[in-house]
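Not every chain is included here, but those present sit where they belong.
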Amino acid sequence: MKEEIIYHIDQDVIELNNPVMIVGLPGVGHVGKLVADHMVEALDAKKIVDIYSEHFPPQVMVKEDSTVELVGNRLYLAKTDKMDLLILAGDSQSTDPAGHYRLCEIYIDFASQFKVNRIFTLGGYPTGVINAEDYVIGAVNNIDMIDELKEKNIQFSPSEPPGGIVGASGLILSFAKFRNIDAACLMGTTTGYIADPKSSKVLLGRLCDILGIEVNADALDEKIKDMDQIVEKIKDSVVGEDGEEYYEQAPASEEDLVYFG
Amino acid sequence: MKEEIIYHIDQDVIELNNPVMIVGLPGVGHVGKLVADHMVEALDAKKIVDIYSEHFPPQVMVKEDSTVELVGNRLYLAKTDKMDLLILAGDSQSTDPAGHYRLCEIYIDFASQFKVNRIFTLGGYPTGVINAEDYVIGAVNNIDMIDELKEKNIQFSPSEPPGGIVGASGLILSFAKFRNIDAACLMGTTTGYIADPKSSKVLLGRLCDILGIEVNADALDEKIKDMDQIVEKIKDSVVGEDGEEYYEQAPASEEDLVYFG
């Protein structure tokens, strides 16, 4: 099994209204994943495609009812008044570098097939600081998008993030450019130590503002309460020379993140 | 050599009676492997297929007579009154993530080819505790199996194991679902530190109960005696806050497991 794509819709006849693709996969602080998973629930999105691949971990998850589900990514369709949203969400990114390239080609093929107008990939931007300000950093594949996004309170700093953007959130921007699809990556600032629904809520707000839609955020508020309790417990933090609070330890790897999605 | 499948039977004409597949490959505590290896011996099963692959370690084992055997997995056939058992046993799982997917496709192809009705994959469930209770946790690919398995004293807890099931024991369940074959993973609880024939004996008992067959367990009792001696030696254990005994060190990697299979 190299890749297996299972359609739950008749993809040949489906006609979408002003389709926009939203990508929120696991990553720094799971900021993007939390937004995408939340939108799927809050907008009652319908799963239209399952994507499995040998580039994902060789693993099944066990659901609440004790049935298993193969690790994979999923494409959901959420219909709103203004537009149809294709939301790409899932359990994992590629386990190997080449797999990122191969999976992102699959993702961008969906964008082409469903004739999406724009793509927004969602991610986190690690700052190491606990009380990060509530802002969202952007990067684009078409310089013409910047003015519009700035008006919606997206920050653009030269060459930020300095290490570039790793994984699907970045590759999809470049792959979309090869197909002449406008795409932006929106990154919520986060500590980088734990899953961060607070940052996700900020990011969701900005995204809704850009799209001109509304999404109820109650479920994220629940997660924020849980997060605050965890942060209280682990607050063996130190105050850095710049007056900011830092965790004492190095940033956790993606796998170590406490994820309560 | 990508994969090499060597048949020792005429697979085109073989007709099996109510075939059930049992999968017991190396894993946590080698609980599943010990059961499968034991069943092969106790039921005098006949090797019908050798499976070699570049996804296994590049290694030969040396047998007692100083001849070598390429690392691989093997499919055995054991005939009982009630059913024919196809037992998948072997030396190793894949060395790389993608290999798990490719090998499990081979395994499930055998299940299809031999028209098996059900698959039971056997594994261990690490608890970190020495005196684990004698229970077996289950996960299924078809919710209809749960009631029957509960009656046979298999435990089901929501979303357990929390990290999902890694490797062949998990993938086979999902791949079987794609082919409409009912499959369950049965996991014996074990410390996760050493090969655990005690847990294997419990698991074997449950499996026999489910299948309605009997398998002599004397050889496992021998291994349990050996294990008890080893445990006595390394019992520099501490009593945890919950009153349970824990080993002082972190769980060993799969390779470090003392395996006396």
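Chains here go by letter, A and B, matching the order in which they are written, and residues are numbered from 1 within each.
The working rule: a contact is a pair of C-beta atoms (placed from the backbone, for glycine too) under 8 Å apart; a residue touches a chain by one contact, two chains touch by 3 or more.
Bear in mind that the values here come from a model prediction, so they are computed numbers and not experimental data.
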Number of identical chains in the entire complex, 2 depicted: 4
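The rule is simple: only the chains that are shown with their structure count from here on.
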Chain centre separation (chain A, chain B; CA means) in Å: 37
Interface residues, chain B side, partner chain A - complex: 94, 97-98, 100-102, 104-105, 138-143, 146, 156-161, 164-167, 170-171, 173-175, 177-178, 185
Contact set on chain A toward chain B in their complex: 1, 4, 54-71, 95-96
